[in-house]
Structure formats: structure tokens, C-alpha cells
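Here the complex is missing a single protein chain, while all its other protein chains stay put.
Chain lettering (A and B) follows the sequence in which the chains are written, and residue indices restart at 1 in each chain.
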Amino acid sequence: MNKSLIAGGSVCLAWAAAALAGLPEGKDINEWFDEMARAVASLNYEGNFIHYHDDLTENMWVVHRVDEVSVRERLVALDRSGLEIIRDNDTVTCVFASEKTVLVEEGGWANPISTMLPVQHRDLAHSYRVLISGTEQIAGRETKRIEIKPRYTKLYSYRLWMDTETALPLRSETVTDDGDVVERVEFRRISFPQHIPDEMLVAQTPIDGFKRRTVPPPPEPTASDGESDWRVEDLPEGFQMTALYEEETDRAGSEHMVFSDGIASVSVWVEPSGGETKRVSGTRKLGSAYVYMGQLDGYEVTVMGEVPRDIVEQIGKSVSHR
Amino acid sequence: MASHRADRLLVERVKQGDKSAFDVLVRKYQHKIVKLVMRYVHDPSEAQDVAQEAFLKAYRALPKFRGDSAFYTWIYRIAINTAKNYLVASRRRPLEYDLDLQDPEQYDMHARLRESDTPEGLALTAEIRRTVEKAVEQLPDDLRTAIILREMEGMSYEEIALTMQCPVGTVRSRIFRAREAIDKRLQPLLD
Partner (left out) sequence: MTEQIRNQISTFIDNELSVEESELLIRRVSSSGELKSVVARYSLIGDVIGGSVAVPVPERFADSVMRQIENDTAPAEESTGRFWRVLQPVVGAAIAASVALGAIVLLQQTPGTQEIADAPRSYTTPGADSIDAGMPYELRMQLNEKLIRHSRYSGPGAQRRAMINLLHEQEPDSAAEQAESTEPLEQETE
């Protein structure tokens, strides 16, 4: 971790971190996330949570077990009978009962963010400020409510409710500039069992006669050193390129750039025109992400991210050839 | 995959924090990578700088390397990107179009067809090649066959054992003895 950046953290952040009960004083936002991540990685838990987005609410059940040799997890979609997801270390098995299909993916877990460049670490405090706004009860437990607000832009804000005792986040919200909730994940009930039996971690759906498909891990992306053939001039304050790779599985010459300010991420694809699919222009919604599609000198530009509509358009219109 | 076992183990060691294991990878591939970079950056000294930068980038990115592809394929791509960007930064055109260099195997084939390095590099390369070829010629038949089947045909020890109708342990020993004999001649050139 870059100590000079930590030292440059704001007074506000130092105060915020110190105000967190149960966490050592003097930590900045980055160390504080590390603390939470350690809690997340080491805890056994079991519970029900809801996932709200696009005016929908999904009910899920999860059990998560960590021991010296393995991490195992099982998720069950309670509203959609038969969807079970079982993770055993880096093997993920999905049971789609209504499809009578089992998908197994091996090796895809270990490093889901696989093409991040070795960028210089950017302190979240550069782009976001953190406020502790009191305590609340979530799932019958005391939590600290933490607000993470963008400093300079109209990007989304985030709210976290951290369990005071364990530092596990029990609720999270993504919020627009106007205060509308884009997404919410919230535990309605949670327990932290010392012992989780194996039976809780295996799929309950009988899978006799199911189609079985093995999904190979995604191809190793082309490593790159951050030099794109394209320039994206109008990035929101605090954004920098965090990944760049050639899209080998797409048409030749395609590039996929990822920009991030530490929390929000935007993908930019630039691909040669001329595919069979008729392209369109404009901005559309895809889940709670926005997608901008445009053309530039024989290339197609696609910008996608869980950021406000204005941001994907701003970025998309500022792409130019180097 | 057995064919990349050594590299995979070295990569794992590096990921566990053993930087020296990366040193082994550098020494294993430095010749190939410098040669590759010289297809873009002609000056040997600059090419070595660019190759060093490529290794440094690979080291930094290694935690993200999952090992789905071979380490060599991966570092090869990093080296090409680094060389291209070096040329862009120094506002120079690549020495040649790189369409045929995108694939390591194609590159190896290409490299056999062209040797257009600097006079000094060319002279030393030629001397090394002459020395190695001569050393190979003078090897006893069984050692020569074993090392050629390994290095030119890429055969595994088991395949060589079948071809030469001898135990795998003998193949191992023959290849080692061949390398030792060649190394004895090569070492003075490199000191």
C-alpha cells in the first residue's frame, strides 16, 4: 500500500475511521476496507438476504464456510425455484432446475479480476469522502451506517451498514445524486455458526437426468501495459485506466479499456465496424448499468458502467484516435 | 500440464513472495525475449532496456496471471506490447509489420529465417551458433540424438526413450551429458 497516499488522506477520513467502533483508531479508508475484507474472508455465516434492483426484489439464502483448507459457499434463489449455486474453492456449480441443466466452472474463481494492470495504487480518499452517520439495527444486529460520497462528480453514492461486532457489511445501497436507490442488498437474518455441516453446502435439487455442461475458464487475456491506441479525454475526476486488453475473442483490433476511480468502473470498447449485426447509436439501460453506443471513423464505441447516464455519454463522446 | 510444469512451479513460488524464482524465469527466457524485442527495437542496448521493462511489468502483473496460458506466451505478449509502446513513445515506426509475430510459434519460425541484428550481435550470435553446432557434431551419437530429439523435435523423455529404445533414466542422463559437453564450450564465450 502506498504510504504517502495514506498520509495524504483527509482529516475527515481519519475522523471517520476513528469513529468506527470496534476498529482501531487512525486507520484510513483503504486500511479500513482491508479490515472488512479480512473479516469477510474469515467468517462463517448463514442467512437470508434480499437483492433489490430495477423495482425487483429477489430473496436469496446463503451459507458460507471458511476453514484452513477451503472456502465453500451455497446460494439458493428462493423466488426462482431450483437455482442453486455451489462454490467449492474455485469450482462453481450452478443448478438450473427449470432448465434441467448443471453448469460446472473450474478455475474461474481464483482471480475474477484478472487483467487489472499494475497501476499505481489510487487512494479512495482522492475520489470519495466517507461519513459515519450513526448506528442502525439490521437483521437484529447493531450496525454502523457509512456513507461513501463522490467528491467531485455526480456519480452514484454508496451506503454501507457494517456489523459492529464482526465488521461484515449487512446492507449496501447504491444511490443516485437525487437520492434514488439503484440497488440494495440487505440481510434480513444472519447467524455466525461456529460449525457448518457439509450437508448445508451441497445442492438439494436432484440432478439425475440433468444436462451437464463444463464451462472452461475464460481465456487468459492479453496482458497489456496500459497504452491504448485510443484516447478517452473526458473522464470524470479521479478516473484512471485500470485495465486494457485486446479482445481476442472478438473481431481483430478490438480493445477493451476499463476506467475506475476506485469504486465506480466504466468499460469502453472500441471495435472495427463491419460485423454482421446492425449497430445502433444511443444510450440504453441494461439492468442498472447504462450503455452508450456510438460510431467513430469506422469504429464502434461502446461505453458501459453502473454510473449515471450522463457519465457514459460524456465518456463515449470523448473517445478519439491517438 | 506437464509441459509447463517448471514454469508453473516457478510462477507459484514468485506468487508466494520468492523473488529469486522470478530471477530463474528471467534467465530462462531472457535470450528469447531480447531477440523478440529486437524485431521492433533494433538497437541492442535499447532492446535490452525494453526487455527489462517487459520483465518488470510481468513481475508486477504476475499476481493476476492465472496460468491458463503458458508463462512464455504471456511474457511474450507483454514484451510485444512494451516494444510497440516504446516505439510509439519514441515516435518511431516498427521495424517490420508484426502480423506474423503475434504467435510465438510463428515467431520462432520467422526468427529462423531472419538474422538481421547489429554487426556485434550478429558476430557473437554466429559464434555461439558455430560453437554449439560444433559441440553437437562432436557429441557421441547417443547423446547427439537425445539432445536433438529434445531440442529440435520437442519430444518428451518418454517419447525419446521409445524412439531410442532405452529407459527414460538413460534419456535423462544422455541429455544432461550432452548439455554439459556443449556448455563447456559455450561458457568461455559468455564470460
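What to note about this one:
Criterion: a contact is a pair of C-beta atoms (placed from the backbone, for glycine too) under 8 Å apart; a residue touches a chain by one contact, two chains touch by 3 or more.
The shown structure was predicted, so the numbers you read here are calculated from the model rather than taken from an experiment.
Within the full complex, the chain left out of the display contacts the shown chains A, B. When the full complex is taken into account, the listed residue touching the unshown chain is A:Ala243, out of A:Leu155, A:Val175, A:Ala243 or A:Val270. Residues of subunit B in contact with the chain left out of this view: 2-6, 9-10, 13, 18-24, 26-32, 34-35, 38, 44, 48, 51-52, 55-56, 59-61, 63, 108, 111-112, 115, 117, 121, 124-125, 128-129, 132-133, 136, 147-148, 150-152, 154, 156-157, 172-173, 175-176, 179-180, 182-183, 186-187, 189-190.
Looking at subunit A, the residues touching the absent chain are 1-2, 30, 33-34, 36-37, 40, 43, 45, 49, 51, 53-56, 60, 62, 64, 73, 75, 79-82, 85, 87, 92, 94, 96, 98-99, 101, 103-105, 108-109, 112-114, 116, 118-124, 160, 168-172, 174, 183, 185-187, 213, 215, 218, 242-243, 256, 258, 260, 262-265, 267, 269, 276-289, 291-292, 294, 302, 304-306, 313.
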